[in-house]
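Shown next, in structure tokens, is the structure this report addresses.
As you look at this complex, bear in mind that one protein chain is not there, while each of the others sits in place.
The block that comes next holds subunit A.
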Amino acid sequence: MLRGVRNSVVRRSIHFSVCHNNTNNSPCVAQEKTETATLIRDDLKRVSPGMRRMLGCNLDHLQDASTYYTLAQGKQLRPSLVLLVSRAVSLLNGINRSVASERYILDCNPALLLDGDVLPSQLRLAQITEMIHVASLLHDDVIDLATHRRGQVSGNIAFGNQQAVFAGDFILARASTAMARLRNTRVTELLATVIADLIRGEFLQLRNVDEKGGDALQASFDYYLEKSYLKTASLISKSCMAAAVLGKAVPSIVQAIGEFGRCLGIAFQLVDDALDFKSTDGDLGKPANADLKLGLATAPVLFAWKQFPELESAVRSNFQSKGAIEQARQYVREADGVRKTEAWAGQFIVKAKGLLSSHIPDSPPLQALLDICDRVITRKK
């Protein structure tokens, strides 16, 4: 399957040909990190500068505010996923895939090689994805009264609430303009619903539990999962789907990739919530235990509530009462809430990896994506 990969991809990874004549792939394991980095390094380098160019404006202050979060880059997880999915999908024939049906074409082309490259539209998609993410961060920071992000002063502190709100809207407007210029209404549709999902997630975050009776704990877990999907997984899932759509993947692949993104995104949020409990301020680049201070009941707390029903009132009252935060932390410790959260994340990752492996041929992009899945769980920040 991979014999036809173009020279450029082979050049990028010296050990590639070794890997693919090797059935059990063991020499690849040591190369994994290098391969991921090398595979999309050049593309990734173009994401932030591209974003900044898309945010150019004659008003210096508006430009400064909009590009503020593009300077300290963050993990670049979302653009990385878009780029890797793009590469993976291009190995599935993508733009070389016959429209009518190969068996009727009968026009033999021995020189046709599978691409392995990222289309310009997909690079642009990576930029748009990160722009949507950054816009949401700017607004989140206003809403959460944040002070720091990515190791620097947060936008709402650096240039005030009004400018931070404007900057977020501006980024979104430029992202939507760029989206329209991709001239693909399916992609526009996917990303437009992400924008709505993100804000819906914010509203869900105003509460911890749905008011209705019944099994409050189960309902809270469902609510938390839905909120996590809307706030985190939706962007990842749909941007990866959009990458597959742009790469002309068949619908079943697009769907599988969407499901992969959903699982990965939820796992990512779960680990994020676990880390918020574990770390001290220095590790994360932003204050720790932020969630409890904001009154949010995340997975570790929900697991603790499962074991200690008395935690329910603190959850319902958003940890407002005196000592509620400390009580929650105590119960989380006793119920081993953090470890349970991490285990749950692990289940989502297993599913994510399974989806990838069963739909994408074994290849550097696949290995890189699996690698990211592993790193989502093992990361410390």
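By definition in this document, a contact is a pair of C-beta atoms (placed from the backbone, for glycine too) under 8 Å apart; a residue touches a chain by one contact, two chains touch by 3 or more; residues count from 1.
One rule holds for everything that comes next: contacts and distances are computed from a predicted model.
Comparing "AP complex subunit sigma", "Decaprenyl diphosphate synthase subunit 2 Dlp1", "Prefoldin subunit 3" or "Golgin A7 family member B" against the UniProt entry of the hidden chain yields the protein name "Decaprenyl diphosphate synthase subunit 2 Dlp1". Among A:169, A:259, A:312 or A:362, the one in contact with the hidden chain is A:169. Here one chain is not drawn; of A:198, A:216 or A:249, the residue touching it is A:198.
By the touch definition given at the top, subunit A reaches the unshown chain through residues 57-59, 61-62, 139, 142-143, 145, 156, 160-163, 165-166, 169-170, 172-174, 176-177, 179-181, 183, 185, 188-189, 191-193, 195-196, 198-200, 202-203, 206-207, 211.
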